[in-house]
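And now, subunit A:
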Amino acid sequence: MIGQPCNDLRPLQEILDRYPREEAALIQVLQDVQRAYNYLPSDAIEKVAEGLGVPLARVYSVATFYKAFTLTPRGKTLVKVCLGTACHIRGAKQLVEEVERVAGIKPGETTPDRSLTLETVNCVGACAMAPVVIVGAKYHGGVKTADIRTILGSAASLAK
Partner candidate 1 sequence: MERIFRVVVERCIACGKCELACAFAHGEQGVPGRSRIVIDRRGPNVGIPIVCLQCDDAACVAVCPVAALCRNELTGAIEVLAERCIRCKMCVAACPFGNMLWDSAYHRVAKCDLCGGEPRCVPFCPTHALEYVPADRAGATPEKVIADSTL
Partner candidate 2 sequence: MRIDSRAAFDAAVQAAKEKVTGRKRQVFVCCGTGCLANGSAAVAEAFAQQIAEKGLDVSLGLFLKRTGCHGFCQRGPLVVVQPEGVLYTRVRPLDVTEILDQTVANGHCVERLVYRDPSTKAPVPKYADIPFYANQTRVAMRNIGKVDPADIEDSLANGAYAGLVRALNDLSPDEVIAEVERAGLRGRGGAGFPTARKWRATAMAKGERKFVICNGDEGDPGAFKDRSILEGDPHSVIEGMVIGAYAVGAHEGFVYVRDEYPLAVVHLGVAIAQAREWGLLGKNILGTGFDFDIKVSRGGGAFVCGESSALMRSLEGKVGEPRAKYVHASERGLYDCPTVLNNVETWSDVSAILARGGDWFARWGTEKSKGTKAFSLVGKVKNTGLIELPMGMTLRRIIFDIGGGILKDRPFKAVQTGGPSGGCLPESCLDLPVDYEQLTAAGSMMGSGGMIVMDDRTCMVDVARYFLRFLVEESCGKCVPCREGLRQMLAIYDRILEGRGRPDDIGRIERLARGMKLGSLCELGKSAPNPVLSTLRYFRDEYVAHIERGECPAGMCRALTRYEIITEKCTGCHLCTRACPTGAIVGKPKQKHAIDQGKCISCGACYDVCRDDAIRFGGRGRPEVAAAAQ
């Protein structure tokens, strides 16, 4: 079964009440659901389809198309390594490999203890400070391979 139910739809109802019942609100609603639950629970997706009067298959299609949405819970801390052009030619690839080595996960995966998720993103618009790594809401610029361990800090149960 792809996706996970969350069995607590109260927050979802509050989100739905804020939007008109039309397909145009779909992506904004899913954004709020992603922020509230840190992923898109399967039962929430069904409720959104009902709430907005959009076929479930179309909501599922939107949920899997856009990169902002995930169907499985993400880690408490989200680490994003920017792979924009400026960051790429300043060695972002090595940073991704270092995080893989240190946290033991590949891009798109979450550590077993669900403390950290690694993702790559294709440019966050801070190119003047390439290469950029974002840990949670904190942006880090000009990151070197050696800094990764310090940046991740307590966020992850780091492989020693």
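Basically, contacts are C-beta pairs under 8 Å (C-beta built on N, C-alpha and C of every residue); 3 or more make two chains touch, one makes a residue touch a chain; residues count from 1.
The candidate set was assembled so that all candidates are chains of the complex that A comes from, given by their letters.
Bear in mind that the values here come from a model prediction, so they are computed numbers and not experimental data.
K.L.:
If you apply the contact cut-off given up top, which option from 1 or 2 ends up touching subunit A in the complex?
P.N.:
Answer for subunit A among the listed options: 2.
K.L.:
Provide the residue numbers of subunit A that touch candidate 2 in the complex, in ascending order.
P.N.:
22-28, 30-31, 52, 54, 58, 61-62, 65-69, 83-90, 94, 98, 121-130, 132, 138-142, 145
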